[in-house]
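For this view, one protein chain was removed and the others were kept in their places.
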Amino acid sequence: MAGSTFGSCFRVTTWGESHGPALGCVLDGCPAGLPLSEADIQPYLDRRKPGDSSVSTARKEDDAVELLSGIFDGRTTGTPISMMIRNTSQHSADYGNLADSFRPGHADYGFDQKYGFRDYRGGGRSSGRETAARVAAGAVAAKLLSEFGISLRAYTIALGEVKLPEGAASSLSLEELAERSANPVCMPDTELAEAAVRSVALAREQKDSLGGIVECRIEGVPAGLGEPVFDKLDARLGSALFSIGAVKAVEIGDGIAAAASRGSENNDCMRMKDGKAAFMTNHAGGILGGISNGAPILARAYFKPTPSIYRPQETVNENGEDIVLTIAGRHDPVVVPRAVVVVEAMCALTLADLLLANAGARLSSMKKLYL
Amino acid sequence: MAGSTFGSCFRVTTWGESHGPALGCVLDGCPAGLPLSEADIQPYLDRRKPGDSSVSTARKEDDAVELLSGIFDGRTTGTPISMMIRNTSQHSADYGNLADSFRPGHADYGFDQKYGFRDYRGGGRSSGRETAARVAAGAVAAKLLSEFGISLRAYTIALGEVKLPEGAASSLSLEELAERSANPVCMPDTELAEAAVRSVALAREQKDSLGGIVECRIEGVPAGLGEPVFDKLDARLGSALFSIGAVKAVEIGDGIAAAASRGSENNDCMRMKDGKAAFMTNHAGGILGGISNGAPILARAYFKPTPSIYRPQETVNENGEDIVLTIAGRHDPVVVPRAVVVVEAMCALTLADLLLANAGARLSSMKKLYL
Amino acid sequence: MAGSTFGSCFRVTTWGESHGPALGCVLDGCPAGLPLSEADIQPYLDRRKPGDSSVSTARKEDDAVELLSGIFDGRTTGTPISMMIRNTSQHSADYGNLADSFRPGHADYGFDQKYGFRDYRGGGRSSGRETAARVAAGAVAAKLLSEFGISLRAYTIALGEVKLPEGAASSLSLEELAERSANPVCMPDTELAEAAVRSVALAREQKDSLGGIVECRIEGVPAGLGEPVFDKLDARLGSALFSIGAVKAVEIGDGIAAAASRGSENNDCMRMKDGKAAFMTNHAGGILGGISNGAPILARAYFKPTPSIYRPQETVNENGEDIVLTIAGRHDPVVVPRAVVVVEAMCALTLADLLLANAGARLSSMKKLYL
Partner (left out) sequence: MAGSTFGSCFRVTTWGESHGPALGCVLDGCPAGLPLSEADIQPYLDRRKPGDSSVSTARKEDDAVELLSGIFDGRTTGTPISMMIRNTSQHSADYGNLADSFRPGHADYGFDQKYGFRDYRGGGRSSGRETAARVAAGAVAAKLLSEFGISLRAYTIALGEVKLPEGAASSLSLEELAERSANPVCMPDTELAEAAVRSVALAREQKDSLGGIVECRIEGVPAGLGEPVFDKLDARLGSALFSIGAVKAVEIGDGIAAAASRGSENNDCMRMKDGKAAFMTNHAGGILGGISNGAPILARAYFKPTPSIYRPQETVNENGEDIVLTIAGRHDPVVVPRAVVVVEAMCALTLADLLLANAGARLSSMKKLYL
């Protein structure tokens, strides 16, 4: 069944494989009147590019976005925004030996069982390249959110065993986070970033790979976003983040630690501050009962280590034979740094969708629109 | 916007508050011909009932389900199954002092900001009572899954600081898990369960509350369920589990630990076994690239401690005044034991939906149906 | 697959058969703050009741609606509104001889082929009784629309061969239409209504049945509702009206006649009137390019004659035998008068949904809501 669409109101559909001529997305439901050009989108795609050779693949991916529809005189028209990115760097030959064997840690076996065969070149739709289309759409979402005073930033908080100390990120503003994570691993701490780069290099030497944790902080979200019951803000964020290939856990606020804490510690008490209700702590990560409470939203995605490693691994092939597989080609020893902007994009898409979805929550608000 | 519906093909819509006359759900899309009666559903609701007084509220909730439609001659007809549970135990008076103040850790403030006012009696739609409707629907999903050899069981693996040792659950069969977790905290270990009961009692004495972790194991899932990209099996499970009120983190397989491991450790290698491809380990928790791989699925939901505690807490009220609030009424010092069957229900609903969604994946399968 | 839900933002799911204990609907997405009680809904259900014995069945259907959720202190809370109507008048025995034969003109054969069997009592889900749930939901939609100055009314314009002259309805106000169609056939012309009653009586005598045409006029719709391309206002109205069992054609504005006219005749020219752009004619029926243009919306539904007639008819049974079937039981010789309020309800549901869907059309409007 169709599964390539995310969102109800602000709705993106992605398409494309790493080895076809192009990939892209259609974004439907963006309000009319938003100033938008390729210059708003390209920087996000650039953040997704393989960076410093120490941490990522030698592939050259020059992802240039083309805006094909939905813009007139520099503003969105309210109709679908089609964006396309040409594939320029595919090397089909590299994947020859994967045609009939199942790479450990990959979706190969599942795809084969589901569809009867698969496009084995670069993983087909399960390729990380698909996320380029999400990043393009996420850039539009972020632009829309900025019109409402909502801003967000993702950054690496752990890479392999190198981990940012508790509270280190929370003491930085979004601007500081952006500045300080401008390094090959997107970690907002110069020293730790260097340690992380070294640990990636080591893993690569050992023909191995690393995982890590990406955090996204979203500020300026008005209280009231998210829908009770199934479309809770955290349910949508959870869905958004788990839809990124290598994510194996998602956490909101104190999440995991909260499960071992007590109500008296974990409850965020409130006080009036500058005439407004404010939370004295933010264990909840900005979401209570699935609804934003006005405090910064904190979401964390846990990435498994890249499954493609250069060591020989035991697996089976389509003929039902035990084999030992050595994967050639070019692979990132860690996807985390490149996934940072993907996490940010998915959070932006989620928030933009719920911002629109919330428009009809109150009769009195609706009246402001129409009467 | 409407947010009370879960699923695309096997689709449940829940309704009702704790203080209205009833609550329930409509389940649309269940295939025709499934034998079904109230006797299939009631046991699931009974598992959700407040249990031993040591760990839960003194409220008496006798949730009797009524099947109102969609059944003929003891089988589903393919049309909507409406299920209703009467509310018999509401005490509106208890909630009087909450009408205009925002309970810490609750959705009160967000609801107020969203809708302009709220049904403060028992939390309205954010009440845990809403989950009774999900459990009823989940029972039908589980029945459907059982026809395809898919079975599942949820159980507590941590309650406050009492935690099942790593690997303790995985050595037990689903039947053993069911048997051994037949205790007030649903923990599949007699000694630890007793320790957990004591720790709940202590928390209650201290006017405090506890959180915990619930795990669900799903066996017999064919490889191939889940849709690439946004409707990945883990994205749907993530959404399903985060939609449960107090869940703050979700983990699939080794999830959190995987982020700190290496590819060579985390990849599940394959070998042929009894003529079938099999995974030698299951770090992935049965899901790769968002598609089931045939191994048991392992999902974990992290619950924060119950926000309603009997200690006075600092908060604000609707008039923008700082107040100290003491919550009266009856509250569970921990929701985890009662949430176990809710986790199971949400997993069952997710799998049933994706089982149906997968029907059209291959032309050759579709031909089996029609030609 | 699930097919019992209508609408995206203002979303109703109906459930129930004529021979179960009850039927009803869940309405999700209604904005919070709308004053609502059973007294708003019951009059619509009363309009659907079998009327004067001359034109309808002798069944007594006393459809009393119960509001089960989503209301607090007399206003909607923004959460699902569950409504239930008990079935009080089912006579299963009457349908005995239909269990294994396919009634001509009914959905029996299709249901059997689809599901492998069917609830033959009263047609199951294809029974006209299902529409009672829609009428209840439509009453809420109409109440919501009235808050925005949108009002609507449906009435019979043809019954069998008795037809209102072209233009007769358009010269009447909505209030006049309501008053004048307060007769057993809902036709806004006393003399023609009497002729229609006689022609129903004649058809009944001849053990035959009649069809007819229902028109709905919707006034006060702001220009701009409906979405370009697939969710055009007329596409949604078309879907809404064709979803009523016996409807075999739907027409917007001059519809059928327009196909034989010329552009110079059919185009509605515009002039300024009282400082506002206005259409000089309304051949388009208030919709251009799928978007409302501010003129009154005119939709027409063509109903086939009731398939249940008392004459013996040739058909086949489940054993593959040719048979002659005589249908017993109580049947309306014409469904049109009772369907009038169903048409109105479906139009109201469509407009309410698109009113909400349009909320996010412009960035500037969204800013009014949030900033």
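Every chain is named by a letter (A, B and C) in the order it is written, and numbering of its residues begins at 1.
Keep this in mind: a residue touches a chain if its C-beta (ideal position, glycine included) is under 8 Å from a C-beta of that chain, and two chains touch if they have at least 3 such contacts.
Computed from a prediction, not measured in an experiment: that's the story for all the values here.
Asks: Quick one: jot down which shown chains the absent chain touches.
Replies: Over the full assembly, the chain not pictured touches A, B, C.
Asks: Among C:40, C:63 or C:130, which residue is in contact with the omitted chain in the full complex?
Replies: In the complete complex, the chain left out is touched by residue C:130.
Asks: Tell me which of B:29, B:212 or B:307 is the one touching the absent chain.
Replies: Touches the omitted chain: B:29.
Asks: Of C:147, C:189 or C:251, which sits in contact with the chain we cannot see?
Replies: For the chain that is not drawn, the touching residue is C:251.
Asks: Considering the whole complex, not just the chains shown, which residues of chain C touch the missing one?
Replies: Those residues of chain C that touch the unshown chain are 1-6, 8-9, 14, 102, 104-107, 109-111, 113-116, 123, 125-126, 130, 158, 160-161, 203, 207-213, 222-232, 234-243, 245, 247-256, 258-272, 275, 277, 280, 283-285, 288-294, 302-309, 311, 313-316, 320-322, 357-362, 364.
Asks: Counting contacts across the full complex, list the positions on chain A that touch the omitted chain.
Replies: On the chain A side, contact with the omitted chain comes from 1-5, 7-11, 13-17, 20-24, 26, 28-29, 32-33, 66, 68-70, 72, 75, 77-82, 84, 114-119, 121, 124-125, 356.
Asks: Residues of chain B in contact with the chain that isn't shown?
Replies: 8-10, 29, 31-34, 76, 78-79, 144, 147-149, 222, 228, 355-356, 359-371
Definition applied: only the chains that are shown with their structure count from here on.
Asks: Could you tell me which two chains share the largest number of C-beta contact pairs?
Replies: Chains A-B share more contact pairs than any other pair.
Asks: Between chain A and chain C, what is the gap in Å from one C-alpha centre to the other?
Replies: Result: the chain centres lie 45 Å from each other.
Asks: Per the centroid of Cα atoms for each chain, what is the distance between chain A and chain B, given in Å?
Replies: 26
Asks: Provide the list of chain A residues touching at least two other chains, using ranges where the numbers run on.
Replies: 8-9, 222, 228, 359-362, 364
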